[in-house]
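Here's the structure we're looking at; comments come further down.
Only one protein chain is missing; all other protein chains are in place.
So, chain A:
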Amino acid sequence: MNTNKIQHVSSPALRLPLSPRPNPSGAGAKLEVPEAKPLTILRASKSSVTIEDTIPQDVFEQAVDQSEALNDQVREQFVVGGRLGEGTYAIVYAGYYRQNPEHRVAIKKIKLNAEFKDGIAMDAIREIKFLQELEHPNIIKLHAVFSTKDQNLSLVLEHLPYGDLEALWKNKDVAYGAADIKAWAIMLANAVWFCHANHVLHRDIKGNNILIGPDGGIKLADFGLARGFADPGRPMTNQVITRFYRPPELLYGARYYSGAVDIWSMGIVISELCIRNFLVPSNTDIEQITAIEDIFGTPTDADWPFVSTLPLYKMTFDPANIKRPRPHSWWLQTMGILGSDGIDLLRGMLTMNPLLRLDSQRVLYHPYFANAPRPTMKEMLPRAGGGLKQTAEDHVRMESERVERFERGDKVARKLDFGAMRN
């Protein structure tokens, strides 16, 4: 500002020290003392000119950091459009590539969180860390990340305008069949396999984190709770995965676990697609254990060695009330649409003992996917309306839901950091 103003003052003494020179004030060089006259004029003027302000702006611009320049370059690639939605923790904007307005994106701007005292929030760090590394057709694509002047991080994400899998099975206007379920299942299985092959646990797989792309393909999203595989012997938190999708070992308080946790969640998602309802809904963690045991039976050391040593197992275990698992006929009746091979796969994914549960590799190799009917081509999959608005709503919702459950100063988070994790 005020660059023009200073140029009116035609004192050579003034111009001299102000013009940037390659190597100014060489050894012993004496600066001419500026005359006081222009100075007083300057000071007298009501404008708030300080020396700093009189330096032409381009001096700074020439001298931007390389990384700052790089960031600006990235930011320049995108045109940020209207605000699509706003949640407590993120604002989502419509956007597109400057070079190609056809190429639309969703720009998720993480809000600064005043409550989190430790700087950039963990969920933002995790999401960026893992999405930067994972490139797969069934995982949401992170086009770029940039920061804005007010130090907010913006994630440029794939534009996914057609809602999510949970909205899909809830939408009674959408009809789908066995081949469609198989198509969704194999895409999800691919995504999960890819995460695990890259040694990443997603830890929040559920219907509404699985988004539907413009080509009908599904994309696993929301890596805010993801983490790399832990070294053997290093504990992890069991306070992850949305309750309906949380596997029994986490409910029993296991602190050492594997990709098997994601497989359980995936099994629940597929079963929900079949019954178009939640398989094991509940209101509390205890209820969740009950709901699971109602279907899968109460695990004992006989069928799941050492399960009784898990920290929270004893809390619900009642020797007088050991439940038996539902018979195979129940599966045929409820999940009949999958066929017997599909039921075999599903039961493999929903095995109580995580060591016996199928891993992501074995899920993919299951004959169900090779058998008839062939999975529907993704372009032919049924879907609901969707649209730009939906994308934003999905991103905002995912963000705030997760955050409310696991992060940022609520009771759960405090427990997560200091309390339950001690032992």
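Here is the rule we go by: contacts are C-beta pairs under 8 Å (C-beta built on N, C-alpha and C of every residue); 3 or more make two chains touch, one makes a residue touch a chain; residues count from 1.
Note that contacts and distances are computed from a predicted model.
Q: So which of "GST C-terminal domain-containing protein", "Cyclin-like protein", "C2H2-type domain-containing protein" or "Adrenodoxin, mitochondrial" is the UniProt name of the chain that got left out?
A: "Cyclin-like protein"
Q: May I ask which residue of A:76, A:135 or A:215 touches the chain that does not appear here?
A: Residue touching the chain left out of view: A:135.
Q: Of A:80, A:120, A:312 or A:384, which one is in contact with the hidden chain?
A: Checking each option in A:80, A:120, A:312 or A:384, the one touching the absent chain turns out to be A:120.
Q: Looking beyond the chains shown, say which of A:198, A:300 or A:353 touches the absent one.
A: A:198
Q: Considering the whole complex, not just the chains shown, which residues of chain A touch the missing one?
A: Spelled out for chain A, the touching residues are 1, 14, 16-18, 20-31, 33-37, 39, 48, 50-53, 55, 59, 63, 65-68, 70-71, 117-120, 122, 125-126, 128-130, 132-133, 135, 145-151, 153, 193, 197-198, 227, 230-231, 234-237, 255, 361, 364, 417, 421.
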